[in-house]
Structure formats: C-alpha cells, structure tokens
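Removed: one protein chain of the complex. Kept in place: all other protein chains.
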C-alpha cells in the first residue's frame, strides 16, 4: 500500500467551503432548538467559520446564502472575512421562502414570478461581483405535492428558459452550479430531482454551468460514487455539498452515517481528476447541527473529509489496476479496503503539527475558550437561522 | 361482485376524527406558507372542523393536540364543539417542542426531564377527563442523530418505565395509544420506530394500551396492510393516523399518493374486524395542507376514506375465498381488483342525498361562502400553526 | 371530463409488444416452478403470443430474445408468426449468460471478450434484418459486486466504445435502444443504472439511439412519470418495458402493484407525444409469470395497459391546464383523479365487441379450450425458460 509520507504533499491545499448557515440554528419542521452562542449577524457567522479554518487549516472559504446573509456592503464583508483569515465563497440563492414562490419560482406559470426569481439571481450575481465569488449555486426547491398539480414538462421548459436568462448574466470567471435533490420540500415531484436532469439543464447552458452533487440528495441504494465518476467523465461536476444521512436529507455531519461511502466518493473524485487546486471541483459542506454544538460540528466535518481523503489517496492504484485487469475480485476489493481500514489519524496529527496546526483541532478549539466566550457574549438579539 | 345496495348500510356511522392542527398552518423545515382564513384560536379550528362534518357526515370528532390546543376550560370547549355538532376526540401529547426535550423526554437519562414528560401526560389525562376523550395518543418524537449518542437499550427500558407510570393513571374507559414512526425528527435511531416496538411496549402495559398506525411512518416497500392484519389478529390495533406519502412522512391527503394501497388497508381492516362502531379502532387523519386550502383538503380526505371503504366492502368475500382455496392466483387477484376498479362515486352521491347531505360535499362547501367569509373575517391575530 | 366516445378513436391501433420469454418458465434464484402447457420451442411461444392478440387485438408483435429464441431460419419464423397473425418485434440481446461474461461483456477489460459481446450484437442485427425488426434492445446486466472490483469510469468509457461499434452496424431504419436498471444482477454498481447514464450514452451515439425505460428498474420513491416527461422532451424515449413491482425488479403484471402509477405514466406519455402510431415509442411488456398462468397473465397485462391508457385519455386537458395556471392545487388534482377513478371497463367491453373482439378477453380465452389443449399436448421435451 502507498505510505502516508508518499501522499502527504497531496494533502496540502485541500480547501473545504463551510456554509454560513451551519453556524446558525436549524432544526426540523417540528422544532428548531436554539443554543447559546449562536451568531446574530453575518459577521458573527464569519467569525465562527474563521475559527474552523484557524484550528484545521482546511476551511479557507465561507459560503453565503442570500437573503439570509444579505448586508448593505459586501465589499466590507469581504474585508471583514479576510481580516479573519478567510474568504467568501459560493453564493447560494433562495427561491423557497418568499410567499410568491409557494407553487414555484423559476418554473412558475406566472411570468411575473419567474422574473422575480430571475431578478433575485441577478442580485446574487451582483453580490458575487463584490465578494469575488466564483460560483452561483442554485438549489431549486421547486416541485409539486399532488399528481396533476403542475405540468411537469412545461415546468422543465420554463426552467430551461429561466436558467438561460440567468446564465447570460454570469461573468467570464463565474460559474452557475445547479443542485439536484430527490425530494423535499416538494413531495410528489421535484423539478431537478436527479443528476440526469441537472446535467441536461447545465449542458444546454454552456461551459460555465455545472452540476452540484449533495451527498444527501439521492434515493436509498443509489451508488453516489458512480455519479461522481460519471459527472467527472462528462466534465460537469462543479461542486459537492457534503453531509450525511441515514434515510432522507438528514444533513448530518459528513461521514457520520457511512464513512466508507465517503471514502468511496473521495476515491472516485481523486481517480477522476476532481481533487486538487486545478480540478474546478468545489468541496462544500451543507449541514445542520440541530442538536450538537455548531463550531465543533464543523471542525469534525472538515476533519472527516480530510481523513477520508487521506485514506483514499492511500489506495495502491497500480496494484488495484492489476487486480482489476486480472479479474481477481477479492484481491481488488482487499487492496481497496486496505486503504480504508488504515488509521491515518496519528499521521495526520503529526502532519498538522509540522504545519503549525494543533494535533487535535477539536480538543484545541474546546480548550481555546472561544465557545465559552461567545456563549457569554452573545446575549440578546435574534439568533440566526433559516430566515 | 357485491352490489352497492348490499353494502350501503355498512357505510352508516363511519366516523373519522379530524386533527385540529390540519386547519392551522404547516410546512417543511424550509418554510411555512400562511394562508388567508387560517384559524387563530382553538375555537376557530373547531368551527372549521365542524364544517367538514356538516358537509360530509363523516367527521363527528376533532382530535386535539396539547399544548397547541390548550385552553383554560376544556369543559367549555367541549360544549363549544357540541354546539357545532361535533365532539372532542383523541388527545395528543407533545414531547418534542420543549427545550428540555432536545435529547429525549420519556426516554431521557435525566429523571427530572422524564418526570416532566410524564407530568405532561398526566395533564393530558386530566384534559381527557374534561373532554370525554377515550384515547391518549403518544407519538414519541425521540431518538438520536448520531451513533453512540445514546444508549438505545437503556432508552427502551426507560421508555417502558415512563409508559407504565402514565398507564397507571389511565381511567377505566380510557386507552393509551402508542404511535410508531420510522424516522424524523431523529435521524439515526428512533425509540419507537416500528410496529414491533410499539406492540412490545403496549403489550407490557395491559389491555387498555394499543398501537397507533400512521400510514406514512414506514420504510419504503413496507406492506402496511400486512401490519394491519397482524395487529388486528393480536387485538392491538388502536387507531390509524391516515395520510399519504411518496417518500418520507409527507402527510399528504390520504389516498392521494396511492389509492390502491388505501383500498388494501381498508380491506384488511374490514376483514379483520376493525371496521364498525364496536371495533375499537379509531380512524383519524394526520395531515398537513401545506399548499392547498385546508378545509377542502380535509373534505377531500374523509371522502377518499369513505370511497375506498365502499370499494373495499364491495369485495366478494365468498368468491375470493374460493379462488384463494383453489390456488387460482389470477382469479383471486381479479376479484380483488374488480372491487377496487368499481367507480362508487355516483352511488355515494345518491347515498348522501338520501341522508340529507350534499351529493358533492366539496362543491357544496365551496358554494357555501364559508371559505370567503373566514378569509375576510380572520384578519389580525396570529395564525395557528405547530406551536 | 372528456367522455369515452370522444377518446374511443384514439384507442385504435394501440400496439403492445409481448415478450417471448413471458410464455416460458421463470422464477427466482430460489426456484423456477414449471407449469403444464409451457412451450418447448420458439414456435410454441409465438403460437401462445398470437392468442393474446387474437383475444385482445392489442398485441400484434412478439419480441424475441437471442439466444433463447435462436432458430436456423428467422425468415421462416417470421412467416410462422405472420401466419398466426402477428409480427416479430424488438430483438433483445443477452450478455449475461455466457461464462465469459462473468465480470463484464461490453465493459470488460479484456478486448477479446468485448469483441465477443459486440459480435453477438452484430448477430442480433443480422437477425433483425431477417425478422424485419426495428429495434435492437440492449440491457446491460453488467456491473460489480464489491467496491474496488472494477474501475467504474474505465468501464463507462469501454461501454461507450463498444456501443459505438455496434451502432455503426445499425441499419437506416433500425434503432439501438439502451435499457437502464438500478441493480441486479450486479449488486454494488451497475454500468447503466439510471436514465441519465443511458441518455448520455445514446446521445453520444446519434439519432438512431434511444433509451428504454423499464418501469421496474428504479430506486424506491422515484417519480417515473417525470423521467417519461423528460425523455420525451429530449426526444430520446425509445421504448417501455412494462411490468410492476413492490420493491425490487419483481416483474409482476403491469398495473398490479400500483395502477395509479401506471395511469400517471401513460398520462405523461400521451401529454408528451409518446402515444400513437407515429410516436416512435414502443410499448413492450417485460414480465415473469412465476406462479400464475402465462397466457392469461399476458392478457391481463395488455388489458391493464389499455384500461389505464383509456383513463389517461379521459383527463380533461383544458380544464387541467386552467386549474394549473390558476394555482388551484385541489382542483387540478381532482380533475386528474377524476379520470383515474372512472371505470372504463364497460365502455371498453362495448368497444371491443364493436370491433369483433370478445367483450371479456380473459373469459373468452379461458372458454376457448386453448389452455387445456396445450396442457394436454405439450408433454415431453424441455420447457422453455431463461436459457
């Protein structure tokens, strides 16, 4: 098997975007539990996100959600982030919380509402121009709840038209990334339910349009790493929304539900050229820390991605290729599992220390007093959440 | 096949409980859309529920949720309902919205929190004494999100103890009904995830404890009518929460997603002795009208149940039994499908008119002006929802 | 609602291909139960298939599977079929039963085995030239059982190359149709697991390549009618393999598990231009009658498709479009359901009689004595099955 020292250089520069909303409150339709220390402002979210990067060296960008993170002066916000050692990343639009969007936004039958949703994306592009963000991420929370409620095909056509209008506004160095989701919040049909639909839509747009793969947005039993391989083969994998799930879109800490699946996904990313600074694939988190502490939850998440990346890099590609060519099913599987079963945690701790990072970022964060401080300081105001 | 006239008497007295919360706003974790005319008070919910009964003759009871429907004087509320022609039905407890219950209620490791949750159920029993309700329904929204977070077996033991304490307080003419749910709001494990767990818990309690089957609370591919047959065989089917779903617990209008499944369920109810005034099985709705109008949504729901009940009653039991005994797979299936495929709507319209009900309850309701009136009248105040 | 007389002309000419293998024995990995009267030869399968058409007028073509239906003289077989009143339809290839294909065929790492699989498809095209078949259907039963066993991306590339080689041989009036399947017989990954993959592969081939949608080949919860709408929108829906399922690829009688789903699928077919003689969409059955009688099973199947087609044609398109545009969720759903709930069986019986067909094809077949005769006559020999 490949040794850790042989892959250690490849771990350099791994960058994971953290979502601003992970630092705010979230929950289920039944209840959003608040927690002490939750940010009240975008700036406080960014300050928290910066801590994840400070202790792990893995999270140099924070992703924003409009309008949740709307501010008057995004240039100032960018400087604020940079002062905290991080940058502003992907801009996420929102077409699911305005009353007008009850039955659709970019797909709505009413041209006025479609235009309103398009205008919102134009505004997001304006934000990108100020924040220096590369990606506009569109998650379409659109669909229908009852058979017959909508014309699925007509909606698909209107979606294509709306996206084309938005795409025309995308700058030369910017990208449009279209996320798909199996179900929720619509229950009967979703307008972009699978990678195929997202692919077909972005392929029709052009070279600056890509697919976003959220690891929690698939039917049970779906082989997600196959989709990763396919999208990389087609040159259309734009970004990941990492999280994990047991049944629906649980938005749990990435790697928590099935670490072996995360390993397999990362293996295909690496094998397909999706890893590394020039790959063009953004690694993002999209998670909810409903019951656990949020900053530690984010630290755990980026560490999980790093750890499984290291294990995936350890796969002995040459030996694997030979076993595959020989049709030696058990040996090929063993070579693959050998990397997964290797405990890289001590090596990663040493690797961190060499780079001036704490060996155990979570423990170091907990010892830093930051959590206590924000729990003490952040009294009053309205805790940030999904609104 | 059996004729409609032969079954028409069996349709008499069908009673479906409607949930008070169906008349309030509901949504997903992403957004709760409000709608004009939504009740602000328990009384307004009851007034709306009474309309469903007025136009269909099918919904003589409204089920309450505590604390959402907490009032100072439940005896007065009961009179209010009776003045509107309906009664108060099942009392539903709530152990998922208090901050103390973030990590559990009846299963919590902390005896103080368990006692608080038990006390809440005692309070619910007090309400039942005033409302004349028979059933205390417990849905345990408890579980864990991460492996290792809780001791699943210890939680099961504590649950048994908590339930036993509550059960001791149940009156002679009252029942405890325990609902199971596959997942949500907990994502890794749920403390009562399946009928087996609910059955084991209620069987340990005694003769006044039963299982509640919510049709949306199962894994994909689960044969729900088998569970109905099994619970009736064991004498432990207490009540239904009817709704329908495509993937998760969508809480859509019952029969909307898979009318044939509803037919099969009702067939097993009838075949197993669960239908009729003396069966002891409560038919309830548990639905969310997130995007559709609420009173019409409820009317549609009770009509769907009635319509599939009528079709299920049409199955020619004698012919079916013979075909089954003969091992004639296709004939048995055909006899079964024959009833399902029969359009009973015209017969039901006539049946209604004979009983002084409108032939088309939905159309009659829409023509009644009630919806317009509440949309006009109910201005100001806070629309009711899940809080 | 539209009336039956208004749609009756549209029911003319509906043509459903029946699969030759439905008349042979089939089963599960645990057991194949034989049944009296099962064909021993291709000719006997065709004779049985012809009965389905004789009694229903719906099944003018029988689809063949090579090598199960290999004969020396396909031109003679074609005449044999025509003498029985039917034609030979789609040719299905088989790359899953030769020992060489244990680890792959068109995707295999060994060029010799790939060429062997390609040659098999060339042979199938030769058959098509003799039978006059339009479609070569390729179901790739290829994939891997264990992570690491194969290079999923390399397999995809080899598949593309193999398909291109086959496609080059396809005649001007012929088509290549690529079927996708979620899982089975491979368990970890399947090389064409979803519509997206099939679409991407056939789009790369050219205008004579299409997707085949088997209704049983999806993950639980998948909205199949959405895929129908999407593929029709993309101009790439080539054919259906109709059947039904409760959980996996059960291959039950189409419409048996969820008649409402079949209705929804057929509605999208019609709405998207996939219905009718010029649509280019082939309606095929792909079913297994493991325990029920086979010819009656096929008759039931084509009747189910016809019946749900009739109901789907009954949808009042104008009223539906208006309700959708008005955002009237309940009314749109009601208009849709109204067609589904309409019992068209009596109208269809009359329609048949007008055309010289038996009002009740199944009863007429059972009364015809054919089943008894083949059970008496077909003694000795080897009953046809999947080999």
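Going by the order they are written in, the chains are A, B and C; count residues from 1 in each one.
Please note the rule applied: contacts are C-beta pairs under 8 Å (C-beta built on N, C-alpha and C of every residue); 3 or more make two chains touch, one makes a residue touch a chain.
Worth saying up front: this structure is predicted, and the values here are computed from it rather than measured.
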| item | value |
| --- | --- |
| Left-out chain, listing which of the shown chains it touches | A, B, C |
| Residue of C:60, C:89 or C:147 touching the missing chain in the full complex | C:147 |
| Candidate in contact with the missing chain, chosen from C:291, C:325 or C:346 | C:291 |
| From B:36, B:171 or B:196, residue that would touch the chain that is not displayed | B:196 |
| For chain C, residues in touch with the removed chain | 26-31, 33-34, 96-97, 99, 102-103, 141, 145-147, 182-185, 187-188, 220, 245-248, 250, 252-253, 256-257, 290-292, 386 |
| On chain B, residues whose C-beta touches the chain left out of the figure | 102-103, 109, 145-153, 156-157, 182-183, 188-190, 193-197, 199-200, 218-223, 225-226, 229-230, 232-234, 260, 264, 268, 271-272, 315, 320-321, 324-325, 327, 329-330, 332-337 |
| Hidden partner chain, residues of chain A it touches | 220-221, 223, 246-247, 256, 258-261, 291-293, 296-297, 300, 329-330, 333-334, 340-343, 345, 362 |
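Everything below uses one rule, namely that only the chains that are shown with their structure count from here on.
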| item | value |
| --- | --- |
| Homomeric contact chain B-chain C: same or different residue positions, threshold half | same |
| Leading chain pair when contacts are tallied as C-beta pairs | A-C |
| Turning angle required so that chain A lies on chain B, C-alpha fit (0 to 180°, nearest 5) | 180 |
| Distance between chain centroids, defined by C-alpha means - chain B, chain C (Å) | 40 |
| Interface hub residues of chain A, defined as touching at least two other chains | 102-103, 145-147, 182-183, 188, 220 |
